[in-house]
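Heads up, one of the protein chains got dropped from this complex, but the rest are sitting where they should.
Right, chain A next:
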Amino acid sequence: MPDHKIDPNQWISLYSDYLFNYTVSRVSDRDMAQDLVSETFLAGLGAMKNFKGEASERTWLISILKRKIIDYYRKINSNKGRAEVRMHYNSATESEGDWLEERVADPFDKTAEDHIENSELGLAIYNCLEKLPTKQAQVFEMKTILNYDTETICNELNITASNLWVIIHRARTAMAGCLEKNWF
């Protein structure tokens, strides 16, 4: 039997779809499956020197993935156990329990202070935007604030997509730096 080689650079292109499909049929949650697959790749990288070459790379990765899936089910089951003993002190009748914390004003409620803060934030964003070069400000505004599609902007300004992303990157870096100074 030939020895199998291990080459992490090929993993994504060779196995990501396979591993993802394998996982999603077992956990039926796309996000979770995605996380599990990336954890598998990471674990595989960490354990690369333990790879003996007896099985193919794919078999080896699947065996790691199986462990990850088992761990995932252990974790959500213990969460469920905890959730079941949680007390719903407010569900029985309207005022039963009468917890003090729930009688005070909702801290996430919109207040006058929030409105002032928000308009100050708008002003800060506007001021920072003004400091950017015209082109960057224009693209950033269209993309981030007006939520235009990449394609629309590209057609409008006659630039390529990669061009746009470079401009966006520069604008975002500048905006983050500027807001860091004036707002945070």
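Following the convention adopted for this analysis, contacts are C-beta pairs under 8 Å (C-beta built on N, C-alpha and C of every residue); 3 or more make two chains touch, one makes a residue touch a chain; residues count from 1.
The rule is simple: contacts and distances are computed from a predicted model.
Entry comment: the absent subunit's protein name, as recorded by UniProt, is "Glycine dehydrogenase", drawn from "ABC transporter permease", "Isoquinoline 1-oxidoreductase alpha subunit", "Glycine dehydrogenase" or "Phenolic acid decarboxylase".
Touching the omitted chain from chain A are residues 8-13, 16, 34, 37-38, 41-42, 118, 121-122, 125-126, 129, 141, 143-145, 150, 165, 168-169, 172-173, 175-176, 179-180, 183-184.
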